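Below: one structure, written as structure tokens.
Certain chains of the assembly are absent from this excerpt, and the rest are unmoved.
Chains: A and B, in written order; residue numbering restarts at 1 for each.
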Amino acid sequence: MPFVAIVTALALGQFFMLGFRVARARTRYGIRAPATSGNEVFERHFRVQMNTLEQLVIFLPALWIFASFISPLWAAALGVVWLLGRAIYAISYVRDPKSRALGFALTALPTLSMILGILIWGVRAILLGAAW
Amino acid sequence: MPFVAIVTALALGQFFMLGFRVARARTRYGIRAPATSGNEVFERHFRVQMNTLEQLVIFLPALWIFASFISPLWAAALGVVWLLGRAIYAISYVRDPKSRALGFALTALPTLSMILGILIWGVRAILLGAAW
């Protein structure tokens, strides 16, 4: 699974970086912890991180189940689309929240495809009499 | 693991749907990104999603470790209870936040049972001289 592992490590590193951007925006706009509001640009950085958290939590389980039971190669390829989608999302959301749709779609679609693939695989495996 | 994989795919799909409900509530109540407050009903949808995120992050690792080392069948059964609990939680929280206890208990108990099971299994495995 080296390709899927690398995609995962990059996604984790990307999420870490978004956290650093929130920390930097905290300093730059004078938003002291525990506050999470008070400046529009800070809030954009914060929402990018939170939305990526939500997407990461769906993406990683889907990625690894898909890779383990269906195809590690396709999993890695869809994972690369996800990584690009998140980068586009982060950049465009901070610039203008209204422009976040493309980046969001590019992260949601790979994940939804893998979830659908897992459901089809699971039902098929049960019908073919697989073990628990 | 087809049953556990299907439960996981359903949990991921359920979480995705909660995200769509937040997005719809955003439009309906005029809460523009990056804001996450300003309307009580929007905030309920938002808190349902966040609380489910917190629970999902504990549930999925517990589910797969339990399934891998203890019992995939019990893992899938507890997972079904979790899915129902989350559906009850989402519906009752939006109707009235004070009624969220039942749905919360039905998601917390399966997860806590699996965590306890993993701890017992782990300690027992070490005492019996298992490999790292």
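The rule is short, and it goes like this: a contact is a pair of C-beta atoms (placed from the backbone, for glycine too) under 8 Å apart; a residue touches a chain by one contact, two chains touch by 3 or more.
On a predicted model such as this, the values are computed, not experimentally measured, just so you know.
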Number of copies constituting the complete assembly, 2 shown: 3
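Criterion: only the chains that are shown with their structure count from here on.
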Where subunit A and subunit B are represented by their mean Cα positions, the distance between them in whole Å: 18
Complex contact set, residues of subunit A against subunit B: 40, 43-44, 46-47, 53-54, 57-58, 61-62, 65, 69, 93, 97-98, 100, 108, 111-112, 115, 118-119, 121-123, 125-126, 130, 132
Residues of subunit B that touch subunit A when the two form their complex: 1-3, 5-6, 8-10, 12-13, 15-16, 19, 32-36, 49, 53, 56-57, 60, 72-73, 76
